[in-house]
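The structure appears below as C-alpha cells.
Only a single protein chain was left out; the remaining protein chains are all shown in position.
Note that the chains are named A and B in the order they appear, and that numbering of residues resets to 1 at the start of each chain.
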Amino acid sequence: MIAERLQKYLVIGFVVLFFVYLFGPLIVMGITAFNTSAFPRMSPWDCFTAEWFDVLMQDARLMTGLRNSVFIGLGVVALAVPIGLAGALVLMQARPRIRPWYYTITIAPILVPGVVLGISTLLFWDRVGLLLGMGVDSIFYNGVFLTIVGQATFISAYTMLIFIARLQRFDPVLEEAALDLGASHVQAFRKVLLPFLKPAIGSAAVLAFLASFENYNTTIFTIVQSSTLTTVLASKVRYGIDPSISALAVTIVIITLVGAVMYEISQRRQARKEKAQQAVARGELKSMTKQRSFFAEPAFIMSALIVFAGLGIVYFAGTIGVDECKAIVKAEKQAQIKLRVERRQQKAMFERTAEQIGAEQPDQEDVQDEEKVKAKGTEGYEGIFAPQNLQEQAGDSGVEEEKVKAKGTEGYEGIFAPENLQDQSGSNQ
Amino acid sequence: MVSYWKNFFLKNGTAVALFLIISVGVWLFMMIILPQLFMLDFSIRANVPPPKFGTEEHYYTLEHYKYMLFGSAQASGTFNIIDLTVFFRTIAAAIFVTLIDLALCYPIAYYLAHVAIGGWSRLMVLSLIVPFWVNEILRAFAFKIIFGSTGVINNVLIAVGVLDSPYDFIRNDIALWAGLSYAFILLMIFPIYNAVESLDKNQIEAARDLGSSWLRIHWRIVVPHAKPGISSGCTMVFMLTAGALAAPQILGGPSSLWFTQIIYQGFNQAGNWARGSAYAIILLISCIVLVLVIMKIFKVRFGEMMK
Partner (left out) sequence: MSADVRLEDVWIRFGDFIAAREINIHIQGGEFFTILGPSGCGKTTLLRAVSGFLTPSEGNVLIGGTNMAGIGPNKRPTALIFQNLALFPLMTIWENITFSLEVRGASKQERRNRAEELLELIALPGQGEKMVNELSGGQKQRVAIARALCAEPEVLLLDEPLSALDLKLRQHMRTELRSIQRQVGITFIYITHDQGEALTMSDNVAVMREGVVEQISDGNSIYDEPDTAFVASFVGENNRFDGKVSSVSDGIATVDTAEGTIKARLSANTDSRVSAGDDAFVFVRPEAIQFVNGTAADNRMNTKVYHEEFEGHFWQIFLDIEKSQKRIKMSYVNDGATRVHSRGAELAIGFPAQSAIALPQGALAAE
C-alpha cells in the first residue's frame, strides 16, 4: 500500500516537474518583462513597469522585421496550402508502387535540416537567375521571395500531413455519389471534397503561418539583405539581451493562449452540436435549439474579461509610481555601492597592511552593479548597444573583452584559430 | 503509363488535374529535388565568384570534402581536428538530447494518454502546444535568462546554499542541452502520445490481471505498440537538434560550436558557398545514414513510422 502510494506521488511529482520545465522558463521570462532592471531578471526585483512594451513598440528594426514576417507568412500560406492539398490528393491517387517513394520525397523536407533547405534554395534560385540572365535586383535574389519559397518547401509537407489526415476520414463514395447525380469532376471536387476539407484548410493555413513566423534556420540563409522578426530577434539576443524581448515573448504567449482557448471553445461547441444532432436523430429532442453565437459563449466572455482585466492592471500598475520607485531603487543601490566601496577600501587598507597586494580579485558582482547604475542614466533601447552594457548583459563569462577586440579581425579563414572560434560562436554576423 | 495519365485527367477533370500536376511538380522539382541536386553540384566545384560560373575555373573537385577531413593544404596536422571535433560533438550531443527527450516524454505521454482523467488530460495536452508556438529564439532567450549568472537558478542555488558563487551554466553547455531538449520536446511527446493513446486500455488491464509487473507491461505491451511513434519522435528530435542553429548560437558556450554554425560561417563570413554546401551535404547524409542504421537495428520501417 505504502509503495503504491509512493509510486503515485512519484508519478505526480514527475509530471509536475515536467510542466515546470515546460512553463518555468516562459513564466520567468514573462516576469522579467515587468522589471525595470535593464538586464532581464526576476531577482533582485527593482520596480514593476510596462515600459518595456513601449520600448518594443518603438523598435523600428523589430517592427520592420515583424512586417516582413507577416508578409512572408501570408506568402507561405498562399503557396503551402494549395501545394499541400495537391500533394495529399496526388498521394491518394498514386499507384501503389510509386506511393512510398512519393511519400518519402515529399515528407523528407521536414527532416532535412533547415540550414540545408535554406542553402539549397538560395543556390538554386541564384543559378536560375543567372541562367535567365537576371540581375541582382531581380526576384531571384530577393530575400522575401527566397524565404517564402524556402519555407514553403517544408511547410508544404506539414500541410500535406494535415490534409492526408483529413482525407483518410473522407468517404470516396461521396465523390462517386456526386458524379452519379450528374456532377462534373470539377463540381464534385468543389461541392463535395472542398467543403469537407475546409476545416483542414483552415488549420493548415494557421499552421503554415505559425511555422513560417517562427522559422529561423532556413530564413537566416534565404533572407539575404532583408530581415524578419526572428532574424532581428536572433541578432538582438546574440548581442545582448534586454527585457523588451521578454515583453515580446509575453505578447506572443498571450496571443497563443487566446488562440488555444478559442480553439477549445470551438471544439466544445462542435461536440455539443453533434450530441444534439444525435439526440434529434434518436427522437429525444424535437429539433435543434439554435446555438448561441461564438462571442456569447460564457467561456469566451470569461477569457476576454480576464485578458482585459490583466492588460488594465498591467497598464495602470506599470504607469503609476514607476519613476518614484526607480528613484528609490537607484538611491538604495547607490547607498549599497557606497557601502561596498567603503568596505572594499577598508579591506584594501587592511590587506595593504597585511602586505598582500593584488592577490585577491575584486568581487565581480560589485563591478557589475556599479556598471549597471552607470548605464541606468542612458537607459532606453539604444543603450543596450553601448559596450559597457553589452559586457554587463552578457553575463560575466569573461570572453566579452576578447569579443570586442576580435571584431575587427573577423573572417572565415580565421575561425580555426582557437581564440577566434570562441569569438564567433557568440557574435557571428 | 499513358492510360494512367488519361485516367488521371478523366477522374479529376482537366482543371483539377492540371492544378494537381503543376502544384506537385513545382514542389517536387523546383523546391525539393532540383535545389538539392544544385547544392550537390555546387559542393563538388571550385569556389569561384558568380560571374565565373560555368567557366573553366568552375571545375569539378572534391576539395571541400577533403577540407572537412584534412583541413587546408598548408595546415600542419594530418586531420582537420577542429571541424571533425565539432561535427562528432554535434552528432553525439544530438543523440544525447534525443535520449533525454525520450526519457522525459515517454512517461508523460503515457500519463496523459492513460492515467490522467478526461478534462485534465485534455487541458494538459492543449497546454503543451503553447510553448511550442513561442518563437525558437525566444525559447532560447528564456533559457539564457534563467541560466545566467544572476539568473533564477543561480540565485536559488546560492540562496539554498548549494553554491557559493554563480555557476557558469552557459560555458559548461548545460544551458545549451536544456535549451535544445526543450526546443523540440513536443516533437517527441506528440507522436508517442498518439501511439500510446491508440493502445486499448483493456490490453494493459489484461496484462495486469495476468500478474505482470508495471515494468513488464511497458516493455512487452506499451513500448512495442508505441514503437512507430517513439521512432518518429526520436528521428524528428535527432534531425532537428543536429540541424539546430538558433539555440547553439544563443546558448552555446564560447568554446563549443555547433556544426551548423560552421556552415553558417562558411556562407555569411567566409563567402565560401561551395564549402558551405559541401558541409551541409555532409550533415544531411550523415544524419540520414545514422537514422537509417538505427531504424534497421530497431526494425522500424519508414512507412509505418510516419503515420
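Here is the rule we go by: a contact is a pair of C-beta atoms (placed from the backbone, for glycine too) under 8 Å apart; a residue touches a chain by one contact, two chains touch by 3 or more.
The structure presented is a predicted model; accordingly, all values stated were derived computationally and were not measured.
Note that the undisplayed chain, when the full complex is considered, contacts A. Across A:P96, A:G135, A:G182 or A:P298, the single residue that touches the chain missing here is A:G182. When the whole complex is considered, the residue among A:Q7, A:Q278 or A:Q345 that touches the unshown chain is A:Q278. What chain A contributes to its contact with the hidden chain is residues 171, 173-174, 176-184, 187, 191-192, 195-196, 274, 277-278, 280-283, 287-288.
Note that in this section only the chains that are shown with their structure count from here on.
Inter-chain centre distance (chain A to chain B, centres taken as mean C-alpha positions): 17 Å.
If you check the complex, the residues on chain A that touch chain B are 11, 14-15, 18-19, 21-26, 28-29, 32, 39-43, 82-83, 85-87, 89-90, 93, 95, 100, 103-117, 119-121, 123-124, 126-127, 130, 149, 152-153, 156, 184-186, 189, 210, 213-214, 216-217, 220-221, 229-230, 233-234, 237-238, 241, 245-246, 248-249, 252-253, 256-257, 260, 263-264, 368, 395-397, 399, 410-413, 415-416, 421-426, 428-429. In the complex of the two chains, the chain B residues touching chain A come out as 4, 8, 10-13, 15-16, 19-20, 23-24, 26-28, 30-36, 38-39, 42, 50, 53, 71, 75, 82, 104, 107-108, 111, 115, 124, 126-131, 133-146, 148-152, 155, 166, 168, 170-171, 182, 185, 235-236, 239-240, 242-246, 248-250, 252-257, 260-273, 276-277, 280-281, 283-284, 287-288, 291, 302-303, 306.
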